[in-house]
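Every protein chain of the complex appears in place save one, which is left out.
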Amino acid sequence: MSLFYYTFIPIVIAFIAYFLNKKIKLSLAILNSVVFAYLFYQISRLYNQWNIPHETISYYMFDREIQLIFQLTPLSWLFIFMTTGAGLLIAIFTIKSQQEYVLRSSFHLNFAILIGSILGVVLAGDFLTLFIFWEIMTWSSFFLISSGEKKAAQKASYRYIILSTIGAYLMVTALFIIYNQIHTFGYNQVAAHLSGLPITESIILIIMLAIPFIIKAGVFPFHVWVNGAHSNAPKEFSPFLSGLMLKVGIYGVILLLYFVPLYNILKESVNYRGLPIFNYILAIFGCITVITGTILAIRQEDVKRLVAFSSISQMGYIIMALAISTPLGFTGGLLHLMNHMIFKTTIFLSIAAVIYRTKTTKMSEMGGLIFKMPVTFTAYLIAIIALAGIPPTNGFISKWVIYQALIDKGYIFLSVAAFFGSIGSFMYVFKPLSTIFLGQLKPEHENIKEVPFLMQLPMFVLMALILLFGILPGLQMNLINQISQLLNIQPVGFTLYSITGAFGKWNSLVIFSLFVGGFLLAFIIFISAKKSKQVGLMDTYTSGEYMDDPEAYHYAYQYFRPFDRVFDSFAARSLTVIYDTFAQNIVKLGNLFRKSIVTGNGQTYAFYMVLFIVILAFAGWII
Amino acid sequence: MILNIFGFLLMAFSAMALGLLFIGIARKVVARVQKRIGPPFYQAYLDVFKLFTKNSITHGFIFDFGAIMAFGGMITTLFFVPVGPFVLYGMNGTLLLVIYLMAVAYLGMAMATVGSGNPLASVGISRALTQMLGYELPFIVVLLTLIYSSNTSSIIGIVQTQQSGFMNWNLINIPIGTAIAFVTLLGLMGKKPFDAPIAPSEIASGPVVEHGGKYLAFIMLQHAVSVVVKTALFVDLFLGGGNNIFIFIVKMLIVWLLVTLIGSIFPRFKVEEGVLFYWRWPLIAALLQAVIIIF
Amino acid sequence: MVNLILIIALPLLAAFLIPLFNYINKKLPSIVVFLTTAINLLIIILNYNQIILEPVIIELGNWQAPFAINIYVGTLELISITVISIISLIIAFYNLNHSNFSSESKFHTLYSIIIAGIYGIVMTGDIFNLFVFIEITTVAAYGLTTFNKDKGYEAAIKYIIIGSISSVFLLMAIGFTYSAVGSLNMAVIAAASNLINPGLVRIISLLFFVGIAFEAGILPLSIWVPDVHSIAPSAVSSTLSGLVFLAGITALIKIFFNLFADPSLYVFLMIIGAISLIIGELIAYQQDDIKRMLAYSSIAQMSLVLTIISVGTKYAISGGLFQLFNHAILKTLLFLTAGLMIKYAGSRNISDFGGIAKKIPLIAVGFSVGSLGILGVPFFNGFVSKIMIVNGSLNAGEYILTFLVLFATVIEMAYYLKVIQTIFFGKISINPHKIVKSYVPIIVLITVVFLLGIYPELITKPLNQATGELLSRSDYISNVLGGM
Partner (left out) sequence: MIDFLEKWSFFGGSVLLILIGLYGVITRKNLIKIFIGLSLMDTGINVLLVSLGYVEGGIAPIITSTINNNSYNFVDPIPQALVLTSIVIGVAVLALGLGVIIKIYEKYNTLDISEIRGLRW
């Protein structure tokens, strides 16, 4: 199948299905699952066929034909594989979970378009194709976010689209400045041209090219859209938004940092410890992202917001690792990218399952769901263990590689930020665990059941992946080394279950077996002791008081209040406020114009004409 | 293989024994500081045996699972820390691993305690996690400096760089770092100025409020192993480790006694005061030291 | 080849016959208008291949070029009249079902006249004739504005006052031109423009600007636009916004590129256009009345076209022209669907349209296609023109202009998305006021939007040719005047 069709099959089928939906009662979710499964199968067969020829479509635009190029590289394979995989899992999840959702059909239409456009973005072989699909991706995700059930979804999507568009326009400006000089958009030609330009000029162009990607990745000065969009998007879309969409931004960053080898272009310029200053600044932004995301995540009371901020902070890790441009950094970044996709999708899916049953996202309105929804709890538990970077899950391996890369170069502040994020992640992942799943069960949740099997299935698959990649990271390393070869990066040594770092070697098999040993020992001791008696959750120590209200006996609201107090002033001065004030000032300016110019008096309008003519005459006089 | 399993068991049980001994000694020392007679040094053993024989209640499977996870995680951590000449697995890059492995135990304990449904336990966990963010940062900075200066992230490797004599100990090489690490060790162990998480007078021992019988025994064993792990880690990193197990244990005991003595005379920090304390002087000093050593 | 003068004459003829037809059958006038517009489209299609090869000049009364009024149809005019004929046909079709005004035949008379006037403005090769056609168009538009019995008169009176003032200046410009050149023929003026005193050329051009820009949506002069567009019936709003503006800008382009090619004036146009663009967008953002919002958006779009075209390079002009034609198509779509939504909801306020998409999905989709087209989403026609505009302005090194244009688009996005979000995702608050149905025009327009978005060469190839013709004045002169 031609590469071109991968992008268009989902889009076309989605449109057809959307319009047939009314006539023939078909479930778009099932249809989407089938389509994605087919694509997934086809894409998995593409593995290792890197020498598929490029495909081009010519597009007559200015006064010449413009080629839209599609190409397959190991890097793009990774992304299309992840995209269709996540899309498939989420489509399966939605079959059951969206029974009562009003905007189902538009959700599935936009979702399929989104998948198609992401495939287009990563399969693109030149910047114009990338830009076209990038825009489609932005728009379809905009519609997806605004179809959230909460009222705030619209404001959040608004912020998202405005920010994305500003980025896209910067990119298109830079692209056409380049195009006017070399008359092509091809990656290689643009890269060659950029390296030939004077250094300031090429830095400005690169920054303009990079900003849309950085915005999409949710990195520090532009992270303001992420929390709103994630928390207000439909619950089934948040996993994809966090798992995949943010990563597409990272794809762009990889493209600029490695494919257009920024390192080579800027090598001669100012640098810090052998790292071009641009890369270092990017890494610093990543570092700030980690810290900001962590602190703000700890403060949240809404579970989706909390996980959204956690996504921001994890993106910071990836950016930081990629920006330092060492083989280890690159490997760690890509590993973390894959792993973050897996565990963050799991977290969001398990939260979607909880929301599906409880219809709320406020953590303090839930509690004690562990006995009612054990599968969901297990999925959440395993995913947060991975997120917090605790062995033997995949999350630790990627963080370990990133630490190795950071320490190797002696970037002390970056490493401290990375650790801060890691320890902070204990705090914020434990908060939902404790307040949603543990603690006292709310009386109104007495009759809750576990979610249907079709919703459990994706969670099972993802849990298995977390453990699988935790034990056998070599599966991922194989692909990453192929990507490294493509981008001329020195590959990192690995076997199926070990990775060689800068200061040591990681061997997951040994660690896993020791883990099993430790747990087995504990288990044996536990079993051999006297059997205990099961009592209810209300049957606890209460300093002699008699408690009958589980609501009052559940510690959930403002879980980390002492910590929050430390950062209250920090959180009040948020970037969102600054951006919003800026936007409001523009609106105020418009209102001023409107009130003062459009008075509704015909005579005033006539006066404007006279004034205009007088001004024109004066201006004409002057030149 | 058989030998490995044997070593595995031996190490686990001897660490438990050693840890309980340390705890007993500490109780005695604290009593002496407070002008009491105090319990005998073997009291901790008695307590554990007694608790195992008692009837106990559970609050659901997470309560059981958390206890197993806490203890199992700590035992797993132990295998990576060289105690004298004994180390079950000394692969490269273990230092970072150990830090994270300890978190498994914390997570297990936190799950078990919050799973009990008692809000006091949740408060305790919330405090513990907050405080963790406080002391881990300077500790990590010191560790990073150590990794960078000894050019290895393996604990054994770091021990080996200090082998040739007292003057090569990191205590001498990076004295500020050692001091900071010692201060963070107080937090790591939950000792007095930083014992807000378990504050018995405020939140009824916090996390362990619901634990009784074999669960409390598990917590005690976990605590015993963690004492061994943490002191051994400190000795390995800063006090030159040791091939002789007795000298090593003496070093551990010294560290432990210092911690205990400090713990017995200081009042308690409020939790955010504790965090801010760590982020003020220890963190700044650690960063300064790191900058000096790396550049 | 069919004589192209027919496409002006037919609607005029129809206009005067409509009252007669009205006696026969009340339904007949709308069918007559529909038929005339259809025949016009047919004529243009028949002539298309020939005109694209070389410009067609029709001399009225068989007098030679300088002496009589002539009609000049080059590639630019060809594309314009093609677009005009398609859109007028669609609007006429729409009127078949939706023109339930008390005085139906009068409406159709005026509508025919306005169509004839628009064709005339685009095709004429004589400046006084241009004036006459502009007046025909505006007078008909004055009349159409008053069809709204509520506030139509108020809008009309403002429109008339401003229109009369600017027509005075247009006549003044024509008079000065005539006194300087001694002819009213555009080609002759173009040939002689190098010989006139440059100061006078500048004055004349600016007077022309004042006279025509009032019909082209440039801000201080087109301040009547929101009133009139929001008050007039939807079919009229879309005609005024889509077609009259198109004709006005085409006339301005002819004046500034064919007649007096004085590059020093372009910077004026650019500044005026840019200011008008930003102010238009900023005010449009404030509107809650959907048609007023669209009207301000039209102003902004026209200013965008003007400012881009006044960059004066090949790429910029073709981008601007493409945007102009796109705007005609999209605004028609937007005004028609907005009108239907207003009818359905019984209110003009955007905030009352919550969740309307669930009740009238096609119309809502039509509106969003129009908006997304204007915002330049890929595979909509607006994308290609936006890209061309960016390319054109960057190619000429106008970085600030590019910034302003893109900034304006961001504001534009803000207010269009507000509407789209309300109609698709807002809370359902509609009790249907009136059931509306209109499938064919909306589907046709959506098809056109996507056709141009996916196969832009349908229009970009002729546009390049048109730009080439615009930039080579000598060809134009020799085409009209023969070997003179």
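Per-chain residue numbering starts at 1, and chain names A, B and C are given in the order in which the chains are listed.
Methods note: a contact is a pair of C-beta atoms (placed from the backbone, for glycine too) under 8 Å apart; a residue touches a chain by one contact, two chains touch by 3 or more.
Please read these numbers as outputs of a predicted model, since none were measured by experiment.
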Partner chains on view for the chain not depicted: A, C
From C:L96, C:V139 or C:L458, residue that would touch the chain that is not displayed: C:V139
Contacting the left-out chain in the complete assembly, out of C:N25, C:N49, C:S179 or C:S474: C:S179
Candidate in contact with the missing chain, chosen from C:E154, C:D262 or C:D475: C:E154
Touching residue (missing chain; options C:G120, C:G163, C:G339 or C:G376): C:G163
Contact set of subunit C toward the excluded chain (per top definition): 128, 131-132, 135, 139, 142-143, 146, 151, 153-158, 160-161, 163-165, 167-168, 171-172, 174-176, 178-179, 184, 226-227, 230-231, 286
Sites on subunit A contacted by the missing partner chain, in the whole complex: 594-595, 598-603, 606-607, 610
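One rule holds in what follows: only the chains that are shown with their structure count from here on.
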Arrangement of touching chains [line / ring / star / complete / other]: line
Gap in Å, rounded to a whole number, between the CA centres of subunit B and subunit A: 36
Computed distance of Cα centres, subunit C from subunit B, in Å: 79
In the complex with subunit A, residue positions of subunit C that touch it: 157-158, 161-162, 165-166, 169, 202-203, 206, 209-210, 214, 220-221, 223-224, 226-227, 264, 267-268, 279, 281-283, 285-286, 314-315, 318, 372, 377-379, 383-384, 387-388, 390-391, 394-395, 402-403, 406, 409-411, 413-414, 417-418, 421, 424-427, 456-457, 460-461, 464
Subunit B partner contacts - residues on subunit A that touch it in the complex: 368, 370-371, 381, 385, 388-391, 396, 400, 403-404, 407, 410, 412-413, 415-416, 419-420, 423-424, 426-427, 430, 433-434, 438-440, 501, 503-507, 510-511, 514-515, 517-523, 525-526, 529-530, 532-541, 543, 553-556, 559-560, 562-563, 565-566
Residue ranges of subunit B touching subunit A (in the complex, touch as defined): 5, 8-9, 12, 52-60, 62, 64, 67-69, 71-76, 79-80, 88-89, 91-94, 96-97, 100-101, 103-104, 106-107, 110-111, 114-120, 122-123, 125-127, 129-130, 132-133, 136-137, 140-141, 144-145, 147-148, 151-154, 204, 209-210, 213-215, 217-218, 221, 270-272, 275-276, 287, 290-291, 294
